[in-house]
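Worksheet: the structure to be examined is printed underneath.
With one protein chain held back, the other chains of the complex are shown just where they sit.
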Amino acid sequence: MTIVFALFLLTLLVVTALAIVRTKNLFIATMLLSIFSLLMAVNFFILDAADVALTEAAVGAGVTTVIFLSALRLTSQYERGSLASSRWIAVIVVVTTTVLLISGTINTPNLGDPNAPVHQHVAPFYLENTEALMGFPNVVTAVLSSFRGYDTLGEVFVVFIAAVGVMFILDARQGTGPEYELRVEKGLKHHLIPRAVGGLLIPFMLLFGLYVQFHGEYGPGGGFQAGAIVATAFILHAILEGERTALKAFSRNAQMALIIGGSTLYGAVGVVCMLKGGTFLDYSVLMEDPVTARQVGIIIIELGVGMAVCGALLSIFHSFAARKPVAQAK
Amino acid sequence: MTMVLAVARAVKGPSIYDRVLAANMFGTKTALLLAVVSFLFGRMDFLDLALAYALINLVGVLAVLEFVEGRIESGKGKLDD
Amino acid sequence: MTLDAFLGHFNYWVFAILLMIGFYAVIAKGNLIKKLVGLSIFQSAVFLMYISMSKVEGGTAPILQAGAVDPIYSNPLPQVLILTAIVVGVATLSLGLAIVVRINERYGSIEERELLDAD
Partner (left out) sequence: MIEVAIEWLGNALLIVGAASVLIGGIGVIRMPDLYSRMHASSLTDTMATLALFSGLMLHSGFTLATIKLMAIMAFLLLTGPTATYALANAAFRSGIEQPRSLNTDDQEKSAP
């Protein structure tokens, strides 16, 4: 049953990917990309990766589409043909590499083989010890925020740097005088139905984001997903009410504070752990009882992750959305 | 299943809005599918995923509406194939 | 090639094909946004490979269930790596798009050929 399902979904993935590459219209490519991401999320779910599917859902369906569309608004919608001269070389390279990669997979273990090398090294340790060391059931969250906390810290900083980079690249004209204008004054205010429904939905989205944030130890969820969901809620608000209202409600400085605060919170927890005599990000020294201490540490750093991701995605969106398109040279 | 049909429409759909329609439809189907699959797997706690889809799907389509309106107002004209 | 081996490797083949579709878009398409779309397909293919590796036959998602008898869980480690990679992927993708937007403002084009000519 699962196998049939997986075959079906994977075939659809390939078809969609081919269609994305074939189309000349970048708008269509964006729409197909969102379908691609939905398919990918279902695939992840079938392959037992609930947390990953939730992340893909939160990021792929909303934020990616919106950012691509705003980039298209600022550039051009059409593609004017590929570089014809290199085309056949590209096809040959690609086909050869595909054949090589497929022949390389012949000796890999079958899908789902419990004896595959991946499952032998540290994974059993994580699965066996999470309950005893952390006291909550979601192993993914445990590995993310405690066993491999350094990795996650690095990822948060990458997101931070990307957001700052986007701001530097696109916000240069902000506040430099009259040519800087907020693009959409009114947003979709004149569309009554989306506005009403959006007004109804946004509180629930925020609530759901917080639920995902703080329920991440027990079910699928955590800082990354929650950050993306909350950011999506604010993006919906910005789309509905226009940039100016959205920025008044949640200013650039507040977004920046969120990014910096989140990253700093994460790092600070590590430093506090060091000051208390442990190693960096070793939460067990935070309190008397090591299990509670780890839980507290994880909740705090998940909060940091959530804040940083939410702020970063929002500031990226606003960097794109608030920029004025230049007159297109024909 | 319907998803095949939706993808078929998305790939061959004559106008651009057919693709958007397919994307939107696909989102709803994904939410339904996730709910049913999590029921079949017997892990009802994964309904969170379907909930996420139910909430987030709207944003993409509204972004399309805004994109189109922006196009019209800036005089760039309509979208076409 | 038996049916078992076919089913067991189909995920990896799809990964290879998707990877190369994305790669083709990156190297053969002249449009910068199309290249980024290709890059994100490429990225998704890598995600798919990692998650395929984490699957254990008969297993369930690695959220421990109280009272389950001798449960099998999938490997949490690749899932963690990919979870963070997805968010980072979006962030870097938007950085790329920001650069493309600036290129478009400077040169009025996002086609590689025209950019090379303009330089």
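All chains are identified by letter, namely A, B and C, in their written order; residue positions are counted from 1 within each chain.
The rule is simple: a contact is a pair of C-beta atoms (placed from the backbone, for glycine too) under 8 Å apart; a residue touches a chain by one contact, two chains touch by 3 or more.
Quantities reported herein were computed from a predicted structural model and do not represent experimental measurements.
Under the touch definition stated at the start, the shown chains contacted by the missing one in the entire complex are A, B. Within the full complex, the residue among A:Lys24, A:Arg87 or A:His191 touching the omitted chain is A:His191. With the whole complex as reference, residues 1-6, 8-9, 14-15, 17-18, 20-22, 24-25, 28-29, 31-32, 35-36, 39, 44-45, 47-48, 50-51, 54-55, 57-58, 61-62, 64-65, 68-69, 71-72, 77-81 of subunit B touch the missing chain. Although one chain is not shown, part of subunit A still touches it, namely residues 191, 193-194, 197, 200-201, 204.
We take it that only the chains that are shown with their structure count from here on.
The distance from the centre of subunit A to the centre of subunit C, each centre being the mean of the chain's C-alpha atoms, comes to 13 Å. The distance from the centre of subunit A to the centre of subunit B, with each centre set as the mean of the Cα atoms, comes to 18 Å. Multi-chain contact residues of subunit C, defined as those touching 2 or more other chains: 60-61, 63. Multi-chain contact residues of subunit B (touching two or more other chains): 43, 45-46. Those residues of subunit A lying in contact with subunit B across their complex are 8, 12, 15-16, 19, 25, 27-28, 31-32, 34-35, 38, 41-42, 45-46, 50, 53-54, 57-58, 61-62, 65-66, 69, 72-73, 77, 183-184, 187-188, 191, 194, 197-198, 201, 204-205, 208, 211-212, 215, 219-221, 225, 229, 232, 235-236, 239-240, 325, 328. On subunit B, the positions that touch subunit A within their shared complex are 1, 3-4, 6-7, 10-11, 16, 19-20, 22-23, 26-27, 30, 33-34, 37-38, 43, 45-46, 48-49, 51-53, 55-60, 62-67, 69-71, 74, 76, 79, 81. On the side of subunit C, the complex with subunit A involves touching residues 4-5, 7-25, 27-31, 33-34, 37-38, 40-41, 44, 47-48, 51-66, 72-88, 90-95, 97-102, 104-105, 108-114.
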